[in-house]
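Right, I'll just put the structure down here and ask away after.
Every protein chain of the complex appears in place save one, which is left out.
To keep things simple, chains are lettered A and B as they appear, and every chain counts its residues starting from 1.
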Amino acid sequence: MTTLTVTQNFGKGAKDIAVYRKLGGYSTIGQKLFDLSQFEMIDLVQRSGLRGRGGAGFPTGMKWSFVPRGGKPVYLVVNADEGEPGTFKDHVLMQEDPHRLIEGMILCGWALGVRTAYIYVRGEFLPAIETLNAAIKQAYEAGFLGENIQGSGYSLDIYVHRGAGAYICGEETALINSLEGFKGQPRLKPPFPAVSGAWASPTCVNNVETLMALPWIFENGAEAYAAMGTPKSTGTKVFSVSGDVKRPGVYEVPLGTPLMELLESDKYCQGVVGKLKGVIPGGSSSPVLTVEEAAKATMDYEALAALKTMLGSGAVVVFNETRSVVGMLASLTRFYAHESCGQCTPCREGTGYADRILKTVVAGKGRDGDLENMLSLADNFSYTTICPLASADAGPIQNFIGKYRAEFDAVVARNPEHADERVTPAFRPGAFW
Amino acid sequence: MGHCHKHVDQPKAEEILPKLEVPSVLSRVEELIRRYPVPRSALLQVLWLAQETLGWLPQEAIKWAAAKCSVSPVHAYGVSTFYTMYKKEPTGRFFLQICQNVSCHVLGAEDIIAHAERTLGISSHGGTTSDDLFTLLRVECLGACGNGPVMQVNDDFATDVVDGKLAMPAGVALTAERFDKIVAWCRDRAKSLSKEPKRDATGGIFESKGHPGAKGAVSQAQGFYAPVPPALGVAAVRTDDGKVKLTWRAAPETTTLHIEKKTGSDFAVAASISGKEKEWLDDAAEGTEYRIVTETAQGRGKASNVAKAPAAKGA
Partner (left out) sequence: MSNFYHMPVLPKPDAKKVTINVDGADVEVPEGTNLVEALKTIGIDTPHFCYHQDLPVSGNCRQCMVETDGPRGMGLAIACYTPVRAGMKVATDRSSDKVKQARQAVMEFQLANHPLDCPICDKAGECSLQDNYMAAGRHESRMREDIGKLYKGSPEFRHEDAKGQERGGKHVDLGPTVILDQERCILCDRCVRFMRSVAGEEQLYINQRGDHAFLSTFPGMELKHDYDLNVTDICPVGALTGKHFRFRQRVWNLSKTETIDPFDSLGANITVEHNDGQAWRIMPRRNPEVNKSWISNRTRLEYQKLSKDRLTAGSFQKAEVPLAQAVARAGELVRGARKVAVVASGTLTLEDNAALQALVAGLDKKAELFSGSWAKVGSPDGIAQSGDPVGNRLGLKLLGISENLDELVARAKEFDVLLVAGHDLWALDAQKAKALEAIPERIVLSPWHDATTAKATLSVGVRAWAEVRGTMVNCQGRIQMLNAAPILPSPDLEPVWQVVSSIGKLGWTSELDAYKAAQAGIPALAGINYRGIGSQGRLLEGVVA
């Protein structure tokens, strides 16, 4: 039986604080916490090896240790702007177990001296926002939020901030800009948010899942958490699996679990629908894995990096032999062109141009050299911008074309049966907005 | 909606302000502004509120939000056009957004979109039916890929109708039949309910004290409520030249480290060194016990674990 650290309350009605407490919730918010210094709390998280679950996989304890104490107010901002195509775990987590997030925020808040925390939820998740607000209200009434939490002298307020439709706000400095009332455009770094973030104060931005792992770690100890997973990728991870599998959904498994186990096991996805063609292992930005690569992949940060892809947000998109990779790439390039914030020249003009080339190809008007141009553009706009969005577009372009070249060549050669013409009927600038 | 490219006839200020300048809206604006250290930060929420009240976001409403949040009108305009969910033109009563991104695409979103276009007779690039009932828009990832292809009807996810309600049961994807079912549900609802009830666009806000630094809120600095951080992981090793070397981890705010050595049955302070030090050397026999007590501006922390000096090398 896999130990669940985040999703153990799924399907048990834990939205209600009474149920959540009956399941052991909020038990960490007591004397054990109040006797602990901030330094010890950060040390605990560092020892657990917990890494950011939003995509970058940065060690959480280390991120916390950068936050200065005793000066300006420290803000905690929860990144619930889940927008990476293929990712939907935070959506489900917030809907199923909002109090665990609140509990995790209290633990993080204690460790960093946070007085005010914000949960930045993407605008499309209004039902989740309603769930969160209801939970926050219950937590206030039960004395877990507000002033002098459980008589400890510690006070914490949590507010939900509704985003309004911008994928780039998942980037932490863009998220902070959006929280501050600006356009969600990433900031130049340094300074990093831990030193100067929201309102030029130290700001800790953590993913929903990261914070939701904290209550378990605090209750069971860093060593118990570190014992799960692999030595460098400790603990469990929640994967969002979608696409051609029998049972798509959200599954929590220890890091290091083989990808095929996740897809084939009866406990999880129960197998691929049709004949497997490829897997995107970590959200749309992560390079695609072919069948052979997928067979040897294990789901941890290091193993996937060795396959030149990444764990990212843990969004597994599975596709079978009947799917056109050209159409898939077209939907991705359209997405990144749509979501470019428009700040840096290479990303603003490049993602759009690459998308228009591919649209032309998909529309059956491809020419020799179009794919080379796309690859060259992708090369030119990756790693030359403020944030990684352009690189996230370049990855799929390079990998889809690189790994499924024959299929692309067939479309360029106006072979309509390989082309998914319905992506956009005909090219008309601006029409797809 | 989204990045609208059409020119839209704009209502005049005097047409919309009477709807916005009402106590129920103003009190919520006040509540939202109190949540942030500066009013500007409430801009996104106040724009939501204006959209909730008017059904869409005309230019005069953007100006109104700008004034409420003490930002320039053009700032609010830039912000409102940056985000796709602010509607720059009115939509039909049921705003259908179908995801066209990769997971949904793989599972046939384009077929559903084509079906929707045919069924409703409108474009999926923001077309509205002539009875103003439906607006159809293809959108990027809605964050419910496990149910792909998915659709949102106004603010709710809907891939099916269950017990007379829109629903997105686990694993249930949108199909052409389910789409028709949802459309039929919408039409029925339009017959039985004259208009959609208002829904709080900020997700049900409640009265709070607000940000400690915000206007009207009780200002309270976050004090040092937590205990003084002790030294962690104290360890003693023997150096090549036979000395005992103590190492530890200490919090950055530590001012002084009191190194205690056990003599007899009691620990006594052997040295007090700066909190910035990383190690300390001593001449001592095997088995000598050390522990460290930290001091910060707040006071003294609890004693650390006890470390024993190891045997001399080669001994």
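The working rule: a residue touches a chain if its C-beta (ideal position, glycine included) is under 8 Å from a C-beta of that chain, and two chains touch if they have at least 3 such contacts.
All values derive from a computational prediction rather than experimental measurement.
Considering the full assembly, A:Glu349 is the residue among A:Glu302, A:Glu349 or A:Asp409 that touches the omitted chain.
For the chain missing from the display, the contacting residue among A:Ala166, A:Ala194 or A:Leu289 is A:Ala166, taking the whole complex into account.
Residues of chain B in touch with the missing chain: 3-8, 10, 59, 62-63, 71-75, 77-78, 81-82, 88. By the touch rule set out above, chain A reaches the unshown chain at residues 166, 177, 180, 182-183, 185, 187-188, 200, 337-346, 348-353, 356-357, 360, 365, 367, 369-370, 373, 380-381, 383-386, 427-430, 433.
The definition used in the following text is that only the chains that are shown with their structure count from here on.
Here the CA centre of chain A is 12 Å from the CA centre of chain B. Residues 34-40, 43, 68-70, 73-74, 82-88, 90-92, 110, 113-116, 122-127, 129-130, 132-134, 136-137, 140, 146-147, 152-155, 157, 159-167, 178-184, 199, 240-244, 247-250, 280, 284, 315, 317, 319, 323, 327-328, 331-332, 334-335, 338-339, 341, 420, 422-423, 430-433 of chain A touch chain B in their complex. Of all residues in chain B, only 2-3, 5, 35-38, 40-45, 47-48, 69, 71, 78-79, 82-86, 100-103, 105-107, 110-111, 114, 125, 140-148, 152, 155-157, 170-171, 199-206, 208-213, 220-230, 232, 249-253, 301 touch chain A in the complex they form.
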